[in-house]
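These notes concern the structure reproduced below.
Excerpt of the complex: some chains, original placement.
Labels A and B are assigned to the chains in the order they are written; within every chain, residues are numbered from 1.
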């Protein structure tokens, strides 16, 4: 995605190759070490939350946390120093995640609860696509996002309908079961039950006990079981549609290929981004 | 959706603009205040049902309830007075909802249980589409409704099959487990269990205990897991079909565009309703 930038001086250029690119052996090694550090940090955070492990290895976890935090801080400063347009990097998707990965550790000195926000470091793993040269995966991610974006209005309408349904059904159940079943002792709890039932999750922590309540619950279940077809139908027809549309007159800036479909994010011939400036401003 | 009506005298016309339209600043403000009142009323009703909050803020809830009710009553009378054809408004979709939003509060003076029917006020939120000028959302809602309407017979057949299945499977489980498992102590309860299992909700409040019962339950689960494909297939093919049909000779009454698809509710060029009189009689 990034290419050698002739306007950078020697050292910066060398570091840019190592830190931002993955084409040279050093660049690949750097990225692999980065992924390893992310994973170590991730497992340290989640395992530290297990009481017996916390009691036994508290010092080890503390040591890992701060080593990784300091390394990530140095890396972030280095990245800011290396790139030509630091603001652009700092406000890009990965730039924001890189910063968010650092803040919780420092904030936890003041507010201990933010300690767990370090889990956000796991998002840095998304860089794995870059390391593994998985351009096709990035492309497919875009296709999924495009299908979802195209159906966002239909999905919003669906979610609003679901929301109205669970409010009305929950209130109905509160009226029916509220007096005899402590699981339905307030409307918010009854709405919570309606969501559990309509989505077919079915924890079973709140269940109707009266005959009428069980009848209404049966209707809610069959409703939930049936209307799952709606979002599926929406998204599926959006996925399917992309194979049938007319082509546009856009020309690929890399290979000059024409005849792309309207939603195309990538050239179908060379696989490059059709509008690179939109997606990777850095 | 509604346009200035020259046959109304001055004041009525002005009020019509404010109450029924959302194009002027006053009209928009009115709609936003209305939405705010609906939300306040909604949260008052659901939070009042939480015992500790009820005990503490009973007077506040009562005050909110009656303020909103009186405001909505005035608004309803005003709407009836303003429109040219009051009967048409009173029998339209939003007219009925506006009335249903008022009745529960007054009825609750006679029958306290109807108090919670006020939750129906949440349906007034559907007006949000009008306020936000979200014509495209209304359009997409229609597309979903059209797809569901076109597949209503197939869905009816599916629901009848499901109903017969749960009756037969429930009775079978009653015969198998009825003697040894108090969860299956009657056929209606066994049918309730069959619905819970077939829809993959799985509360776990009633579960088979015998080997034969668990075998039958396994078959029901796999059946439910597989036949969810049927409504999904029906609705999806209906969504997909709309992209492939021939166009009709209908002409848009607003922009004169031709070549609409048979199910079109809106002009694909200007986004106006093709048959406004059908959908918004007011």
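Everything below uses one rule, namely that contacts are C-beta pairs under 8 Å (C-beta built on N, C-alpha and C of every residue); 3 or more make two chains touch, one makes a residue touch a chain.
Fair warning: this is a prediction, and the values are worked out from it, not measured in the lab.
Student: What is the total copy count for the complex if 2 chains are drawn?
Tutor: Total copy number for the complex in this file: 4.
As a convention for this text, only the chains that are shown with their structure count from here on.
Student: Between 0 and 180 degrees and rounded to the nearest 5, what angle rotates chain A's CA atoms onto those of chain B?
Tutor: Resulting rotation angle: about 90 degrees.
Student: Taking each chain's centre as its mean C-alpha position, how far apart are chain A and chain B in Å?
Tutor: It comes to 31 Å between the two C-alpha centres.
Student: In the complex, go through chain B and note every residue touching chain A.
Tutor: 42, 45-47, 49-51, 113, 116, 119-120, 122-123, 125, 136-137, 140-141, 143-144, 147-148, 155, 158-159, 162, 188-189, 191-192, 195-196, 198-205, 224, 228, 231-232, 234-236, 238-240, 242-244
Student: In their complex, what parts of chain A are in touch with chain B?
Tutor: Touch list, chain A to chain B: 153-154, 156-158, 164, 167-168, 171, 174-175, 178, 185-188, 191, 197, 200-204, 207, 211, 214, 217-218, 221-222, 224-226, 228-230, 232-234, 236-237, 240-241, 244.
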